[in-house]
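Here the complex is missing a single protein chain, while all its other protein chains stay put.
As written, the chains take the letters A and B, and residue 1 is the first residue of each chain.
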Amino acid sequence: MKFDTVIIGGGLAGLSCGIRLAEAGRRCAIVSQGQSAIHFSSGSFDLLGQLPDGTPVEDPAEGIAALEKCAPEHPYARIGAQACERYAEAARKLLCEAGIPVSGSPRRNHYRITPLGMAKPTWLTIDGYLTTPSPEVLPFRSVCIVNVEGFLDFYPEFIAEAFRRHGVSCRFASVNSPDLENIRRNPSEMRSANIARVFDHEQNLDRLAARIREAARECEAVILPAIIGINRSDAFEVLKAKVDLPLYLLPTLPPSIPGIKAQQALQHRFRALGGEYFLGDSVLSAEVEKNRVKSIRTVNHGDIPFEAEAFVLASGSFFSRGLIATPDRIVEPVFGADTDFVPNRTEWYTEHFFDRHNYEAFGIRTDRSLKLLKEGSVMENLYGIGAGLSGFHPVQEGCGAGVSLISALFVADRILNSLKS
Amino acid sequence: MNIQQNTVSENNFEQCIKCTICTVYCPVAAVNPDYPGPKQAGPDGERLRLKKPDFYDSALKYCLNCKRCEVACPSNVRIGDIIQAARIKYGPQRNTSLRNFVLSNTDLVGSLATPLAPIVNTAVALKPVRMVMDKVMAIDHRRIFPKYAHGTFTTWYRKHAAAQQAAYPKQVAYFHGCYVNYNNPQLGKDLLRIMNALGYGVQLLDKEKCCGVALISNGLYKQAKRQAEVNMASIRTAVNGRRLDVITTSSTCTFTLRDEYPHLLQLENEDVRDRIELATRYLYRLIRENGAKLKFREDAAPLRVAYHTPCHMEKMGWEYYSIELLRMIPGVEVTVLDSQCCGIAGTYGFKKENYATSQAIGEPLFRQIEASGADLVATDCETCKWQIEMSTSKPCEHPLHILASRLA
Partner (left out) sequence: MNNTYDVIIIGGGATGAGIARDCSLRGIKALLLERSDISTGATGRNHGLLHSGARYAVTDHESAQECIRENMILRRIAAHCVEETDGLFITLPEDSLEYQSVFVEACRKAGIRADVIDPEEAIRLEPSVNRTLIGAVRVPDGAIDPFRLTSSNILDAKTHGAEIHTYTEVTELLREQNRIIGVKAYNHHTKEEERYYAQVVINAGGIWGHGIAAKAGITVNMLPAKGALLIFGHRVNHMVLNRCRKPADADILVPGDTISLIGTTSSKVPFDQVDNMVVTPDEVDLLLREGEKLSPQLAQTRILRAYAGVRPLVASDDDPSGRTVSRGIVLLDHATRDGIEGFITITGGKLMTYRLMAEWATDLVCKKLSIDKKCQTAEIPLPGSAESREEVDKKLHGKPVVQRRSTIARHGALAVEIEGNDSYKNSLVCECEEVSIGEIEYAMEHLAVNNLVDLRRRTRVGMGTCQGELCACRAAGLMGRKDPVCARKAKADLANFLNERWKGMAPIAWGDTLRESEYTTWIYEGVCGLSDQEVITEKTAAK
């Protein structure tokens, strides 16, 4: 199989890179080992919430400029502050065009509200999800928090506890219906996706709307877990029209409906642009000649290799096994590329779960154009993007989604430029 | 020191880190609350069954073995295999119901039915007969049976094709499967036509049995293994003795021969596995990689085809080849339907107790097909074809049938 570019990894980074290249008319294939971490999305995309030393960031663009000095190995610093801001804007457009309606600015963080009711700085949030311009202020004085009876991955009490600290009065309501009870017959499958399927049906949306109207009388707004609209994309709009109150969604524990929707939207967009998405396949080996990757072979396609001009490694970090940790080293399993890590395992982490752990910043070593290195030599047509890159703490710094999107678009540009020249 | 250097676990289920992604893509759990879902039935349940076999839950029988959980799993857990293997290891060891026997012995029933095809076809189409089958055998009366052919593919081949096929300079072997043999010999003939056009003669295997997929899903493992052994022996003779590649036209047979044999029946096939493949993939390689050319009719009417990816095709990851072949045909416009289960899963949807589940699973696909504006649906799996034709207004054909019908 011959392509212009083959991307290994079909998550946020891989898909956005593929979309950008396909938009430019390149023939791309994505090989993905199972579904991606987008499935755990909070409904928001973070750009930069904190500097490595813990200083909160209000203006991510400014924060990124600061990274150039205080964290020169950070992928943002290597891409450059100005380019980052440009790519951030391009990324927002890319998401919107893929059918993921997001708002936000790289010049000013807003705050998303978490399933525990906490406020976290973020960059882009999908329409419908509760956000605030400041962590102290909520857009209502009273709210009705609705949950589905027996749904264990959403916690109205926790949210209320946090809201009440800000003087918001909270009331609870729960919904039930024969269809929901039917799911609950199964002790484990009362999950967001199955509930959302129930609310794809009009009569269940009607019932939900009626319950909300009844319970939320005297409330300024309504909060609902993200269990609306898995196969029917207008479900939330339809519900909003039926409930005559501001209605906000909050994310749930996995699986995440906004995540599933985002994954599907990006995949559709990629395919619609002519991209080929190979799901459930793993790369076995690569044919490399003089620091150039010529082809890769996969489990499913065996003797028919994927050949391309350029290759992009977007296989993620440990979760998706883009990085593998053995007791004494960090391995990149596809190409055996060079990785950044400290050899002594006791230095990988501290004994406190919430600390900033060194392992989180381990990853593939790349040069300034994000080309991979192997035994010290630059691989001419192999780029690394996304969570597998080294030099940043995605969760602590609140920059995971941003690094994926920006590195993806940066590399897509590199590939397009190299083809031109 | 080789202490857990790569943490490669023989117990593949331990790679599961409870991310719950599989639960989103299980077609059964979405519609049938009696099924524990892939995570509970698979890795979580396996851990408990290893503690004590009495943690086996008979509800595992609702798994339709589509393997979509495996395709979705980011941890490479062989969820579907774990569930099927548990059914084999802990489930009921004897399954003597007449219904399951009839449904799973496609070979036997097929060879009894084809000589009587006109009678059998008329009979199973009659409402009273279907009601009796429903009552006596629990085969749902709403289910439409595939028609039997008037004479098998193998009989036709021996009489009319064998000598002529042997004359070609290059040869391949063909595992035709029960469907081509008893229900749709035309597809076999289509394949011959295409292969011949590329200069290949098509040989039958020395001895071919049903691949056993239905036997496995109905708990008749011993018989499945016996048939598998016959097939593997024939395939080995073809590959090693006659130096032939083995091609197939059914995605499910292919998957069973290549992957279910070693994973579920413990029948090693590593030496020949790579030589068994779908004809569409074989053709893709000949045309795209080796420069072979097919001549198509110029005058054929435009045709809009919507491709449906069968579950086992999705698992093998080979739908690409069928779709690319369709795209090569002048005048054919291909759209690809979302990859989702049609609900039939071989014999699963024939059973009275599964009928509602089966149709509910397929419903989103049926809707998409109706809305697609396509003239016909193409797919590589015969049972998907039956389900789609029964449940939608569109005809459904094998990609090779479409291709053959447009050859110059």
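As a working rule, contacts are C-beta pairs under 8 Å (C-beta built on N, C-alpha and C of every residue); 3 or more make two chains touch, one makes a residue touch a chain.
What you are looking at is a predicted structure, and each value in this text was computed from that prediction instead of being measured.
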Sole contact to the chain not displayed, among A:P106, A:G128, A:G229 or A:P254: A:P254
Candidates A:Y155, A:F199, A:Y277 or A:Y383 - the one touching the absent chain: A:Y155
Residue touching the undisplayed chain, where the options are A:Q33, A:T131, A:S177 or A:S317: A:S317
Those residues of subunit A which, in the complete complex, touch the missing chain: 37, 40-42, 114-116, 118-120, 149-150, 152-153, 155, 157-158, 160-161, 164, 181, 184-185, 187-188, 190, 251, 253-254, 256, 317-319, 321, 324-327, 345-346, 348-355, 359-360, 394-396, 400
Hidden partner chain, residues of subunit B it touches: 1-4, 6-11, 13-20, 36, 39-40, 43-45, 47-48, 50-52, 54-55, 57-58, 75
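Basically, only the chains that are shown with their structure count from here on.
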Subunit A and subunit B, separation of their C-alpha mean positions in angstrom: 35
Contact set on subunit B toward subunit A in their complex: 3-7, 17, 19-21, 23-25, 29-30, 33-37, 39-40, 70-76, 274, 281, 284-285, 288-289, 314-318, 320, 336, 364
Residue ranges of subunit A in contact with subunit B within the complex: 1, 33-37, 39-40, 182-189, 191, 193-194, 197, 231, 254-255, 260, 271, 276, 278-282, 298, 300-304, 319-321, 324, 326-327
